[in-house]
Every structure is written in C-alpha cells, then in structure tokens.
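Next up is a structure, given as structure tokens.
Complex shown without one protein chain; remaining protein chains in place.
Going by the order they are written in, the chains are A and B; count residues from 1 in each one.
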Amino acid sequence: MAFVYILITCAGICLFAYILYRRLVPLFRAAPDQRVDRIGARIGKVLQIWLGQWRQPRYLLAGMIHIFIFAGFVLLGARSLQLILIGFWDGAALPGLGGQTGAAYNLVKDYAATWVFIACVIAAVRRGVFRPARYQAPPALGKDHLGEALLVPGLICALVVSESLFEASLQMAQARAGAAVSAPPLTLLWAGRALMGGLGLPVLQAVNSVSYFVHEVVFFFFLCFLPLGKHFHVLTSLFNVFFMRLHPGKVKPVRYGVDEDRLDDLPEFGVSKLEHFTWKHILDFYTCADCGRCSDRCPANRVKRPLSPRFFTIKARDRVYAKYPLWGKAMEARQALVGGIYGEDEIWSCTTCGACEQECPLGIEYIDKIVDLRRGLVDQGRVPQSLQKPLGALEKRGNPWGKSQRIRADWAKELADEFAVIVTSEKEPVDTLYFVGSVSSYDDRMQRIAQATARVLRHAGVEFGVLGKAESDSGHEVRRFGEESLFLALRDANTEAILNSGAARIVTADPHDYNALKNDYRGIPPVMHLSQLLSRKIVQNEFALERGEYTGKTVVYHDPCYLGRHNGLYDEPRRVIDAIPGLRRVEMVGNCRDRSFCCGGGGLALFYEPEEEQRIGVVRVGMAREAGAEVIVTACPFCLANIEDALKIAGLDQEMEVIDLMELVERHLPQGGQGRRDAKG
Amino acid sequence: MVHQVFIYVAHRDGQAADSALELLSAARILSPDGPVTAIVTGWGEVLDRVCQEMASRCPEVWKLAHQDLAYPNAEAVRKCLVEVLPSEAVLLLAHDTLGMDLGPGLSVKLNSSFVSDVVAMTAPRDGALTLVREEYGGQVSTHVSCDISGGAVLSIRSGAFPALEDGAPGEVQDRSSEIGDLACGRRFLEIVEAEAGDVDITKEEILVSAGRGIEDEDNIEIAEELAKALGGVVSCSRPIVDAKWLEKARQVGTSGKTVKPKIYLALGISGSFQHLGGLKGNPFIVAVNKNSKAPIFQVADVGVVDDLLEFVPLLTERINSQR
Partner (left out) sequence: MEILVCVKKVPDPAENEIVVSRDGSDIERDDLVYSVNEWDNYAVEEAIQLVEEHGGSVTVVSVGDEESDEIIRRELAMGADAGNLLDDEAFHYSDGRGVAAILAHAARRGSYDLILTGAQAEDAAAQVGGMLAAMLDVPYASLVVRVRVMDGKKLKIAREIDGGNLEINEIDLPCALSIQTGINEPRYVGIRGIRKTASVQVPVLGAAQLGVDPATVGEAGAKVRKLDYFVPEMGEGAEILQGSREEMADQLIARLKGRGVIQ
C-alpha cells in the first residue's frame, strides 16, 4: 500500500513542480520590475491584506465565506502535510505539533475542517443557485467560470470529509483498542464517528484506507489543478500581495532600470505584446480569482464602456496560457495585444480612478498596465483623433486648448480691484506658490475656482504668487494617457519654473496637479492641496468660516479620485466643510471615501469618450441624490465640470447644484477685512 | 483695357445653380456696362434648358455641348474652356466642389491670375482688381490685389454676392463646334448618394444644433425644419446622442466633433463645458433657451429667451414665408 502512496505523492509532486515551472517561464520572459523596496511595508500588506483578509468584508457575505475558507486552509495546510507523511510512517507529526500543542491543533483543525465544509457548501449554493450578477460574463468579454467555481468547493469538501473520515475511523479503531480519544462535538469528525457507530473493525479499516487514499488523490489533483485556473491565487496570493503596488498615485517608469535620459534609445515604448508586461503584471494575471469586485466598482464598466478590469485580466491570463501552454504547441501571437485580445476603445476607456485596485483583495493592479498599453499605442501612433489635437496643443502651447501662455494668468484680472496676484519672477520671489493648473487658468467656469482659491489664500493670510505664463500643464493626464515623452517635457518646463520662483512650498486646488507634483515630479518643494492647508489652519484655530449662502443646506462631499484614493485625503476636505456653521453634511454611504465613484475622468479624458450607455457623472449624481443632498461639494475642477454637465443631463440642475470646495469656502469667509482669527484671541 | 467677362454656370437636373445669378452680380462689378457672357457646358436637352434659363437673365449665353461634358468632369470642362475662351478673359465661377476642381488648373492653362473664394471686390483700376478673401476659417480677412492684365479666373463664395434679379435677356450662341477632343485622364463613373448618417457636420457652414431642451425625439423635426429653411444641417449636444435621437456623428463637443461653422444655432443647449469645447472658428451663435441663466447666453451673439418648441416653428415659418 505504501508503494501506492509513494507513487501518488511522487507523481503529484513531480507534476506540480512541472506545472509551476511552466507557469514561471513567462515571468522570466517578462519585463523587469522593482518590488523589493520597503520590505516592512510589504510585510504589513501581507499581514493586513493577505493574512488579515482586510479587504474581504467589503463584500460582506462573499467576504465572510472567504475568510472562513481561507482561515481553514491556513490551519489545515499543516494537517495535509502531516497526512502525506502519515502515508510513509504511521503517527507522523510535524515538528512543534506534538503533545499538548498537537492536541490543541487537532481540536482547532477539526473545527476548521467543519467550518470550511459549511462555508464551501454555502459558497457553492450561492454560486450555483443564486448566481450573483457580479459573476456573470457578458458574451463579448468572456465566459463565466461557473464550472470551476463549483468544482473547487466540491474538491475542498472532499478533502475535509475524507480527512474527517480518516480520522474518525482511526479514532474508533483506537477507541476499540481502549485508547481515550474524543471527537470535538459538532465537527465533521464527530459526525463521522456518529455515522460509523456500528461498523466493525475491518470496515473501519477499509474506510480508513479508502478515505486516506481519496484524500491523497484529491489533494494532489487539487494542487495540480490550482495553477490551471482562477484558483491559482491559493498559491500566488501571498506573493502577489507582498509584491503589490505601494504607491497608489504613482505611475511606473517606462522600463525599470532605464534612466529617463536614455528612454529615446529604447526601440519601443510600453506594452504591445505579452512579454512587455512586467513579471508582477503576469503574476497579477495568474492571481486573479475572478471575483469581479474590480468590475463591480469600475465606473467605465458600470456605464457599459467596453472595459471590465476583471476580463482585462482574464483575457491576458488566457493569452499567457495559450502562449505558454503546459504541453503541446504554443499559440503564435501574431496580433498585438491591442487589436488582438483588447480593443483600442477598451484601453482608452479607463479613467485611472483606481477603484479596481482599491477593491482587489489580492493586490492586483490595473493603472500601470493600462498606462503601459497606452504608451504602446502612442508609440505606434494609434491615438484617437479627438486626443491628437489636445496633445498637439499641449506640446506647442503647454495646455490642451491651444491658448496662449500669455493669458494664463488672466483669470486674476477679475481680482484686480481687490488685490494683485503676484506673478513670480526671480525679482519677485514668493514663499508659497499657487500652481493654478490648465483648466482653472483657461476655462471660463473653472477660472472661478482659481479666483476663489486666490481669495481664500489671501484671507487665510497666505502670501502667494503664481507662475503665470511660465506655468505649463502639469502633464498628469498626459502621462496617464501614455504620452511619456510629452509628460517629461512638461514636467521639466514646470520644474524649472517652480525652482526659479524660489518658492518654499506649493499649493494647488487641482487634485490632478497635486498628484502630479507630489508623485510624478522630483526635486521640487513640498506640495499641499488647499484642503490640507485649510484643514490644518482650522485645527490650529487660525482659520474660521461663517454662516452664509449655503447655511441650512444639505451637502454631500464627492471624493475626487486623485485626492482620496490616490493620496488618502479624505478627512481634510470634510473638516473644511464641517467648519462652515449651519451646513448639514451627508455621505453617499457605500460610495464615498475609498469607495468614491469617479466623475468620469479629468484632463484628457474630457476629450475622449468611448461608447457608453450613459455618462459616468450621471451615475454619480444619482448617488448624491439618493444621499439626499442639495449641494454636491467637490474639490477638483474636472469633477466640477463633469458633475455640472451630469446634473444638466440628468435633469437635476434645478434641484441640485455642484460647487467646488474653494468656492464654498469663499462664500463663507468672515465678512469685512482680514479673516484671520488671532490665535491668542 | 476692357476684359471680356465670363461666368461659368454650374447646373444640375436642367436647372442653373443658385450661384449663377450671384456670379452675374459679381460680374457686374467687373464690367458695369460691358457685356457678360454666361458659359454653359453640358449635353442634350438639359443643356438647352439651362441655356434658355440663363438667356432670360444674361445678354449672351455660350452653349457648349459635347457628350463628354454630360457630367461636369472638371478635366474635360477645363480642356473645353481653354479652347473657347479668348485670351485675357476674366472668368467667374462658383467656389464649390466643381469650382475648386476646375479653377486653379484652368488659370494655369489660360496663363491668367487666380483668386479663390472671393467674398467681395471692387471695380478694377489700372489692370488690377482688389478683392476680399477670408483666412483661418473666417477669423481674419485680407484685401488681395490681383493683376488681371493677362486675364483672371476668380472663384466666388456662394452667398457673398446678391443674386442678380434684373439681368437683361439675351441670346444663346452655340459654340460647340469650337470644342476639340475632350478625352482626358480622368473619367467620371458614378455618384454615390450619402446616407443620412454621412453628413459631415465639421464641414457645414450652418448648423442648427439641438440640445436637451428639445425634450422629445419627435421634436428633432423642429430643428430639421429650421435647418432646411436655412440651408444647414442638424447637429446636437451629447444628451441627444445619449438618448439615441441622433447618431454620434452629429454630436458637437470635445468628445464629439469639433465644428467650425459660420452660423451656429443652439436650440435648448445650455452650453456645457464639453459642448462649447467643440465649437471653433468664432461662429455667429444664436441661442434659444428657456432658461435665461443658461451659460450658452454668455457666449452667444444673439439670444432668445423662450420656449424653443414654440419659438422655432414660428421662426421657420416666417423664414419660409419670406422666400
């Protein structure tokens, strides 16, 4: 018998090793990546997201089921190993699991096996009978994985049941021999003993052998089955979480290990074929559990743009498997990824809002991949016509509208009667630089944000200047739309202008510019969003607001993606709103803070709209309406533009309005003279 | 010296194009007293009809009949005109898709000057003519001087000159015998009619644009009627496309088409950020909107604060009744 066990074990291990080897090949063919920095933070992520299952309860039922199964797996892993050893010599115990601890472990594992069993039954019923919409697959995108989703709980049940029967038959045999063995009540083991109560020793012996055999076969089948589909995550998740992206606001360099000044030597940019992805990105594809949370939170997917992050990953995984099959002939991928498995519209559909990455319980990332694919398209000249004009204008004029840089500070003319906005120069250096941004500089509506910001800054006692015609577009969306070379040119121009201004710090009211300056630029003074600056002053009692135009209104705060998710500024803007007396602030519960729903995208996203059923912003204002808000407050000019349009489209512009945080603050500044409250008074 | 002034008459379905009478009035500036000759090329009975029509307004009509001219293939027309036109002739033609095809090459073959898309001109003096053209989509205009001592070919913008109403009648002269061989390297095959969706709003000069204020799919017709009365086409803002009342190709905006019309009528369009981003070239904007606070009024040249469903049909009716 032992021979059979040894055969099963050796065959299982060899097969598993071979499969892993085949799966590893693409990782070594992939582009380099840098994922071993900040080890402490990475271990923290593993403890929180992997071991702690931190993100699971965001989808409560599925999350709890998963937590039980996951915990059971972690606990039962040791038992499975022990069972393999038992095949070689009876009564084998793992080091550290003898005696008292062993008894305690046995108790825990018996309950673990039981709850895993129950959880798997619930999971299978949920997937097989209730079929939540989240798991359905639009035919255009792919097929659902119902079969696998039912097979795996079945395998797990087989594992825990066979283990319990093995143990139960063993215990009963031992009891007959007079040993004092007990089964914890209400466990599978306990149930097994109850079921087999009247059986004779030979039958018990047979049950014991058969259940062991079944367990071993199922175990190795399961092990080798894992790397074939969506349950690969059982093996890869630990690594994927360890290597996950730690800098939400940042975008990966064109190629790790290639300096910016040597980029022009690269024969191509970005990703046009599978191997251009980094090894972590391939690992992402392996790790996807097809849970659909990314797509459920994806604004593009919600309005039926041709993008689903879930299928974005699954299509790539299928491609990896086809190109690097376990055996047989590899598929020859003649077509580029975009044009092959992806459509151009799909790649341009992403707003880079980051909701998918925020949600993924496995640390899978999307933005860098989308940006890399866009880089590939840009490099091949495959840029939608509607984006070519603004990109051309950005190249020549430093703003997407092709307006003259000379009139960049013209928004300040409106303030001429109140005070002069300093345009910095080497002769007139300032301590605080207000980086206005393109949209607030040029767009008639958004100029009011710039004007409000200037008034608020002055009221807060901040001496500031602007760069005027020396300011260019921050290039935030330029980079995220894949035009890296143009981004670098814009960044260099701004960096020089900022350093020439002599400023010690930068403030901005535009989250996209804030993110660019903070995460994309280097060697410039620290940057703050206005909400941070005001929040700090409010906490320090240096800034107060009064009742005013919006007193008595119900407001809701819309978290801009690049303030919230990408930079973690959730409380600061809320604190500023709450400093206004007499406002009632509500939340879009379930769709706020790190679950905020994108407005539709800023910057270049305004110039491109893929096919969609409705505007993303329209969905968003619906959420605000449901929250009972009369006023949507945001802190981003693009959110303002999108939501303002969406209110009109949804026909809600009579009953609701949207206002930028700076405008709201401006309207509640204390009347008369200097608003700065004396800290001593 | 006095140049003989000709106009080239474009025609379709046996009727002279509207441009013909405009060319006649432009020709009168060049030759206030002298004769103006209308040249009509074509073939068969339709040609005779057009010649007769022109003879009722123009003192002299040259009929040039040839089988190869049955469709106005610019290459053949040019060959024909080179043979029949006297030296130093001044020829006016419409700046339309035929005129653009014909004019420049013809001027080279006649060895005369060429000015295109003329919107105004003054009487010649000392063998030179001063004309007005537009550049950069009409953002600026230029005065252009043209030496016509060796003759000239001038293409005239449609609508820039009034149609001549009081032209004296004249005679049709058949000059077909002067035409030689017209075989050329380009042969007309057929016309493929545009489907409704093929309208290219980026190339239209007059756009009647419908927005959310149109309220109902059936009301798109109101915009269409007005567009027809004005000789323009219907465009729209994003919500109309969202509602699938018009196709995406009609959408003006940063996410739709960038248009540069001369005249833009915004019906029930509030003037969103994205919509206005698709409007270039400094058009004359007329806004009709119930809401007097609609942002469109900030950028419009003329505003009407009224219910478009009431106002526009009335406007269309009054335009049509004035024809």
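One rule holds for everything that comes next: a residue touches a chain if its C-beta (ideal position, glycine included) is under 8 Å from a C-beta of that chain, and two chains touch if they have at least 3 such contacts.
Here the structure is a predicted model, which means the values were calculated and not measured.
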item	value
Options A:58, A:389 or A:536, residue touching the unrepresented chain	A:389
Sole contact to the chain not displayed, among B:29, B:46, B:70 or B:184	B:184
Given B:96, B:174 or B:215, the one touching the chain that is not displayed	B:96
Footprint left on chain B by the chain that the document does not show	73-75, 78, 96-98, 100-109, 113-117, 130, 133-147, 150, 159-160, 162-163, 184-194, 198-200, 202, 206, 230-231, 258, 260, 262-263, 280-281, 284, 286, 292, 297-306, 310-311, 314-315, 318-319, 322
Interface with the unshown chain - residue positions in chain A	263-264, 269, 378-383, 385, 387-389, 391-393, 395-397, 402-404, 406, 483-486, 489
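In this section, only the chains that are shown with their structure count from here on.
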item	value
Distance between chain centroids, defined by C-alpha means - chain A, chain B (Å)	55
Touch list for chain B against partner chain A, complex	212, 238-239, 242, 254-256, 258, 270, 272-274, 277, 295, 298
List of chain A residues in touch with chain B within their complex	386, 389, 401, 443-445, 606-609, 614-615, 641, 644-645, 648-649, 651, 653
